[in-house]
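Sending over a structure as structure tokens; questions will come in a sec.
Just one protein chain is left out here, and the rest sit where they should.
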Amino acid sequence: MSDITTQVDDTIDTIEELTRGAFDLNWNRVLRFGNLLGLALVFIALSGMPVGLDEREIVDGVISLGYLALLTFPPILGWTVGKEIVLEGMSATKRGARDVVAGAFVGALGGLWMSILVLLVDNFNLRDPLVNWSPALLTLMTFSRSTGFGLVSWIILPGVLGAAGASLHLLTPRLRRAVMAMVLTVISVSIFQSLIDDLVGGIGESIADPGRLSEFFGEGDTPRPRVDSVFDGLIDFIYAQRGGLTVAGAIALALVAGALSLAGRGRIAKAKASYNAKTGPERTRQTAIMIAVSTVLLIVLPFFTGRITQDLLANVGIFLLLALGLNIVVGLAGILDLGYVAFFAVGSYSIAILTVTDPPKSWPDWLPTLDGQFGWLLALLITVVIAGVVGLFIGAPVIRMRGDYLAIVTLGFGEIIRILLLSDWLGGYFNAAQGITNIPGADFGPLGEAKGINPRSIFYLVLVFAAISIYVSWRLEHSRLGRAWMAVREDESVAEAMGINTVNVKLMAFVVGAVLASFAGAVVSAKVGSVFPTSFLILVSIIILVVVIVGGMGNILGVLAGSFVLIGVLGGPRQPGLLAEFSEYKLLIYGALLVWMMLQRPEGLIPNVRRSRELHQDEFLQDAWLKGEVDPDDDHEGPATEVAPA
Amino acid sequence: MSERILDIQNLSVTFGGLHALKDLNFHVDEGEIVGVIGPNGAGKTTFFNMISGMVTPTSGDILFEGQSLIGLDPNEVTRRGIARTFQNVRLFANMTIAENVMVSQHCRSKAGIWSTLFNTAAFRKEEREIREHAEKVLGFFGTRLIGYRLEQPASVLSYANRRRLEIARAMATKPRLLLLDEPVAGMNPMESAELTDLIGKLRSEWGFTIVMIEHDMNVVRDVSDRVVCLDHGETLAQGSFEEVSSNPEVIEAYLGRPLEKKA
Partner (left out) sequence: MTTAVRTRGSQRTGIDWFLTFIRVVLLSVVVFGLFAFVWQQFDNQNPLASRINPDATGLTADQFKGLLVTGLSQGAMYGLIALGYSMVYGVLGFINFAHGEVFMLGAFSGFITSTQLDAAGWWEDYFLASVFFSVVVAILVSTTAAVVMEKVAYRPLRGSPRLIPLITSIGVSFFIQNAVIVLFGPGAKSYPRLPEWLTDRYSILTFEIEGTKILVLVAAAVSMGSLWFFVERTKTGKAMRAVAEDREIAALMGIDVNKTIVTTFAVGGAMAGVAGILWGLLFKSVIATTGFLPGIKAFTAAVVGGVGNLGGAMAGGVSLGSAEALAPLVLLEPLGVNGVSQLRDAVAFTLLVLVLLIKPTGLFGEKLSGDDRA
């Protein structure tokens, strides 16, 4: 009997504990986040994203990508408002109803802005400057019902979502991970639909009809006839007819993901830790195994996929090549080169001119006539040399300038090269705006030819070059030259005083970067079969920079992740990604991502340990001190508060 | 013993009409430890910057082992065999401790792009030697900078250890002349006594000739063969520690404070 009373008492205590001071909020913070949310929602609504993306379903009949663009923000900000930085060794504030209330308020306040927008759109016409101020927007915002319904639901729905986001604080980390896994799985399985459909379908077809695999080595230009895949049932269960997940599929996926996450219980983290803890030959062996497995997977992948996937991966690979090159220049040597696209252009044009059979119209007489007499490999070699020389020529004048001037001047050089390619003066050699067309594919003699109409061959071409570039980056990073680059990045004048010829070392970074970019140029020429000056806008340089920064500067894995996530999902400057509907908005998202990353996570998605320490030095030192990592043998000295010059 | 390793003749430098150094004559013999003292703003660090090539003198000459250093880039000066530390410790904070010391052997190694990419035997051998030399140099400071420390970023080190690492980094360039800019600044008496010992060993065990700027008169007295006092860019006095510290002009330059008290 007494047992039950204590239990009841305990429960009451817990409830009291949880609800104590539920309204004792940091109102300033709530207001700030609420208004921020409102601003973001109104901006997104007016940007046309919700209407434009409404066609694409995430979960059929439940939520479309357009609504998702709006409704992801309330839970995120609801969560963030309750977030606090807790230094190790300090006690965190007790989580409770207060967090949920704060989240709800933030959501509701943000929603209020939307309600006001609903009213405004209903009553005024500002379509003149604001192109998305349309009846379609109103329909979307009122959920195709009455204005009143829209008004009310825009306060309630974000409020609930904000509270939901905030309530994640109340869960144990394990549960929180499970919830996150559920949400992310549902969203990403939906986003990756075409990829998964293609891949699973391909595997299923091959199982159903193994004979197809033998046709693999034939010409890939004719699509293979479709046979019934053994996984058709699964695909039909998950994906709805008109795109997006089915409701049942979404629930099933969420359950599976949640269950896996709970069962996994940080096994991935553990595996990672044990890998990191290993040293010497054992680690080398494990790394070798991982590399071998992923290589084999990548090599057999095209057996099962259609051209959409191969094309997508080829685009990712091309930007990976560019990003790896820029990573050496920016990430390792710390030189912000904004005209990086120039080397891409040089690579594309060189190989185009060297391999094309009918030379540009006004090709001058005094230059050797070109009729494609070079083989592709020889042309590639010459291209690499040309790119290296251009790297030297662009690098030399700027190498002694201070970093920010260098950025602008290289940007200028990037523009100059494009202007010259377009101009009547020099452009004649390159067909100016008409560009060079009919570029033959990459001919490897007996091994076959890689060209655009056969996406599988291009996929392998990209794979080979990506492997070379990753190898080059990896070798150089851990060498005498790589160390010198890092030293220059850290403190140029000290590097100079320690006997490093900084000018030579920086030039070397320029040249290596240029060569890697010229690989990308060569691959693109072979893939697309034509080059135009308009493919080499400054925009391309900036997108590559975003890929490097979002992935993690100075880190090969980071660059890989950045290319896959950004180019794969959002797409390159011209190349569509998985979310082709986003094409209008992707530059906007790139810009926002760049700013957000620099402010919140300058070390990128996959941080380079060292780099992240530089960028969060103060926090790191505090942490290290609290953990006692700072010099146990010098404990008489107090914390190392002095921050070394970065 | 009295081979002149560094010979500075009539060295002057002016920054916009201001004489940072005026007609300085100075020499260091092979195997000597010379202490440079002087009040703040006396031009001591400018003097180091000039030897290491970071500042080009307006007039005068710097001879190192008989050859002029004027007009050489700092990296060339280091290659010739002069290494330095900095007053306000300037480590490569985000490189590991091992890397800090390995990178300063840059000018003593020659692996190029090709040998790196193809991982040639020569490359592996050189890399191993660089690593071994780095560990040997770091081992000079006891166990503080080796072992698990090797792979930690320099930014986690305490102030005293940063100073030690900076000296190690300079040692790794395999110099003949070592310029130490206030090596014990910010250290407590115990640590500075220990470092004073080590500075002596730098000469006896490693064979470096040393010029040291230092404010701590204990250190200067204990380790220097000869002391030079600079003030307003000019040599005020030079000679043994006792001679210089009892020189009335020197005492005046230090605002009349008797040096013995300070020590």
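Note that the chains are named A and B in the order they appear, and that numbering of residues resets to 1 at the start of each chain.
In the analysis below, contacts are C-beta pairs under 8 Å (C-beta built on N, C-alpha and C of every residue); 3 or more make two chains touch, one makes a residue touch a chain.
Everything quoted here is computed from the prediction, not taken from an experiment.
Considering the full assembly, A:423 is the residue among A:139, A:423 or A:437 that touches the omitted chain. Remark: the omitted chain is touched by one listed residue; of A:159, A:334 or A:455 this is A:334. Residues of chain A in touch with the missing chain: 43, 46-49, 128-132, 334, 336, 338, 396-405, 407-409, 411-413, 415-416, 419-420, 422-425, 492-493, 503, 507, 538, 542, 545-546, 549, 584-585, 587-588, 590-595, 597-599, 602, 614-615, 646.
Keep this in mind: only the chains that are shown with their structure count from here on.
If you average the CA atoms of chain A and of chain B, the two centres end up 46 Å from each other.
The residues of chain A lying in touch with chain B in their complex are 471-472, 475-476, 479-481, 483-484, 486-487, 490-491, 493-502, 508, 512, 609-611, 613-614, 617, 620-621, 624, 629-631, 633-634, 636-637, 640, 642-646.
Remark: chain B residues 52-54, 73-76, 78-79, 83-84, 86, 88-96, 99, 102-104, 106-109, 111, 113, 116-117, 119, 123, 126-127, 130, 144, 153-162, 169-170, 173, 188 touch chain A in the complex.
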